[in-house]
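Take a look at this one; I'll ask things after.
Of the protein chains in this complex, all but one are displayed in their positions.
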């Protein structure tokens, strides 16, 4: 994939021309046009060129180059610099891969810089181009489309995490609990924290977009950001609920393990007694005293064996009744 | 049940006419009338028709069609879009079924869209029609009546959950604790979180209705929303108290289990000693040495048996005194 | 007790006349008078009459009739509707009984409606009548006197709860811990949550009375509400501290139980070894081999018994030294 | 100690005269003077006299008389009423003694009322009198000096508590854990909560003094209150960190105890096996069957003893290898 994925000019919601990076500043002079550039892990040189064409701020460009930023929205003069974390679930290995996207949004341009394993935004561009009546709202709408696309990628992920929790619940309550279950609970907790860290800053960001940065986001586009806001809150709520349930699951598991231990111990104690009593009786009649009258009895042996069986039986039913067996 | 459950025009608190969906925009032109439409899981086509008649916002209609929204209140121009979660308890299987209701409230209309297993609002409509002096407050009052109806459905549910907690307390402290108890605690926690998620956004919503959206909610209707607000807070408080008690119940249970384990272990240890001591003594006199003088004694056997009984008795009373038995 | 406990008119801080409920609206026409009515679990009919005389709001009257409200302060026009929870400790059964009081406070009246097991307000009235210089501040001061009376009832209750915690601490750390202790901890937690639920809404209420509802609460009366506020905060703080200590008490108990279990297990293990070793030795010399030279020795028996005692002694001192006994 | 510890007039930062309580109102008429009175557990009569001389509010005087207030700052007209909790550590018994100080601060006076075991403020007065350039700021500076003195008493206390935590850490991780350790953890938690309750309200108080009560606190004195604020925050932070560490210490202890139990159990199990196996073998050859060919063998006995030793040895090394011993 080339560094410049796409670079086109739009007017009245229609794509009017593909543009070379070096011609951007030329095109921007035309009224009622905006440019949408998509970059993928660009070299510093290209970034510097883009910076010059659009007149972007040094700090933002440095951030976009180094990546490893947390999700944020910053305003430089009349333009916005936005960092978003895209996520994808590697279903087989149950790992979440995070990618970073940096957006520069100005009155007449949108630049997206994609790092890591996020999906291409070709699809977003295509979808936008099919709704010119919305795209004519300009860069503000493109920003919405990109945020919406990224946020919606988290829904399948939290679905997988919810499934994982349900599987874990079944293991916990279905006596299939093992070392591995604990490890999976821990792993799930980690992933929930990662998702939360990626998503929760978006609440503030949406809020600011809805309320404050007026010129860039036309009035008509605001409800769309409210929609994104809503999705973010939902993801956040699901993650919080899951975290609380996981904590409870741990407690439940501890409680079950302790209970199971009690069960085992009672049974162990019971059988120990049942075996120990005849052993003791046998020991008594195994003593070598010369004068143990019972040893001479004809019925001594069967009587003692009977006594043993009786003792065992008594204990067995006693424990049964007490619920130990 | 048909998709359009009911569609009527009201004037001065009185139902003046049943209206066809296609005639709505006609009727709305008359002053001092408002229309109340009740839909049940409508097809997209019908929704689009309703949208056109009332001039509703695209995003709201999409939400209402897809359902799976969280409870929220959004303002589009001079109308409100409201999502509420209705709930019903399936008492037999102790499961809560959630349904979704979407409301569009404008200066001259209320549209309710019902999804899933919520109760019909026919009852609400009937009750409203019996109090024309209140209904004449218009769509604002209808909104109150619907919210009140939905919120009041949560009281029997939290009652059931409170009963469940009390039953669990009895199991925990009444030694009837089992695997199943833990599972029920977990299940109860889950349900409490579900109720909280459905109810707690209503606090903000009521607050906004009381304070901000002035034109739609006439001054006289505000105290009614305060009443709903109050109910929501009460439900919320009960749920929070229950959650904290559940956590304590878990700790109590863990503490009791550990205590019980100690009891069992002490008793196990005690009886083990009582059985092991005579076994050991018997072993000693079961040795085959040629010169064990005691074996020759006439009273050896009864003396040794006496010794055994004495040792057992001593141990028994010793453990009894130490509180081990 | 009759439904109308007391109904009197006051002027310049002096009780000037007892009034029939039906004459109230007459009396209110006189300037500089206010009426203080005390009701106890009134029938709906009486409430409706009172409503008409004072011109109270429907919703407030409904609340006052149904009871089961949470503590709250609501403003209807120029009057306030206040719900308070009074509490009394049944010391013998260590249960807290909650009662509900509803107050209607207007520029020229105070109506108190008492439900459940709260104390009579005759005492408050008597005390107010002895300080005409304060009572001349009107309904605002009566409101203070009632709130102060109710809040001060919580101090003996939290004292009892603090005593209970101290007793529990002694049980926990004094090895007197039992199933019942756990149950009492749980019960105490429940009561703390109940007190919190009854008291904490008062903070907001006092704050609003101090700051906002200006006409009803004369400037001079404000410091008194600040005093109530202060008491509420103190009760709240005590409850919060207790809750945190209870949680720690649970952890301490778990820790102690686990430690005790270790102790028991070590001792159990030690004694098991001390008994098992001679049993094993005896077993060896109880074998029936024809050629066991030791069996023929004259000193075999005393030597072996000596060996047994030696082994036991060695083990005993070994465990003693390791701190197992 | 007399009830009136000190009562002096100051002008331009210099002590100009000792004043009798009854002459106070006289002295206050002189411009540019302020009076600083120090009382120690005064009788009601004296307090009433002071009240009249300075014109203090009834409620504040009642509070000052009854003591048992929480730390607070209240404004009555143009004067402030301040409650502070002083603390001192009884190092031997490791108990914190709390005393209460009530301050009345007006434009021309400071009255301090000391209850319980707090230190005398003679030292503060002496120090203030040595810095007339600061003391000339008037009552506001005296207030600072007293607050600073009280807050600084908490530093040695939190130092002792930090030492205590470190000792506890050593006990926990150094296998010296005992019942008493748990009790000390609990005791420390209680003390931390007490310190927090005494100190944390000071944050709000300082904030209000820095920002709002303008006339009493001259602009130049504000940075000093910011300094007190800073100390309060530091104490608060230390307490919070300690509380979190204590919770972790409990968890660590539980984890260690559980681990130790596992160790003991494994060792117990191992030795039980090592003793039980030869006992069983001996039992077999202790049977009285007439035809047990092995019993006739010349080498039977040494072979069997060898077998026993071999089994024991095998088990011993097996457990050693598995890390059980």
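Order of writing sets the chain letters: A, B, C and D. Residues in each chain are counted from 1.
Everything that follows uses one rule, which is that a contact is a pair of C-beta atoms (placed from the backbone, for glycine too) under 8 Å apart; a residue touches a chain by one contact, two chains touch by 3 or more.
What you see is a predicted model; the values in this text were computed from it and never measured.
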In the full complex, displayed partners of the excluded chain: A, D
Absent-chain contact - pick from D:46, D:160, D:203 or D:245: D:245
For subunit A, residues in touch with the removed chain: 57, 59, 63, 69-70, 72, 74, 76, 177-179, 182-183, 185-186, 189-190, 193, 197, 247, 250, 253-254, 257-258, 260-261, 264-265, 267-268, 271-272, 275-276, 278-279, 282-283, 285-288, 292, 294-298, 300-301, 304-305, 308
Touching residues (missing chain, whole complex) on subunit D: 169, 173, 175, 223-224, 226-227, 230, 233-234, 237, 241, 244-245, 248-249, 251-252, 254-256, 258-259, 261-262, 265-266, 268-269, 272-273, 276-277, 279-280, 283-284, 286-293
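Basically, only the chains that are shown with their structure count from here on.
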Connectivity without subunit C (remaining chains kept where they are): A, B | D
Rotational angle, Cα trace of subunit A fitted to subunit D, multiple of 5°: 145
Interface residue identity across copies subunit C, subunit D - same or different by half: different
Whole-Å separation of chain centres (CA-atom averages), subunit B against subunit C: 25
Distance from the mean Cα position of subunit C to that of subunit A, given in whole angstrom: 40
Multi-partner residues of subunit D (each touching 2 or more other chains): 286
Pairwise touch network: line, ring, star, complete, or other: line
Touching chain combinations (by label order): A-B, B-C, C-D
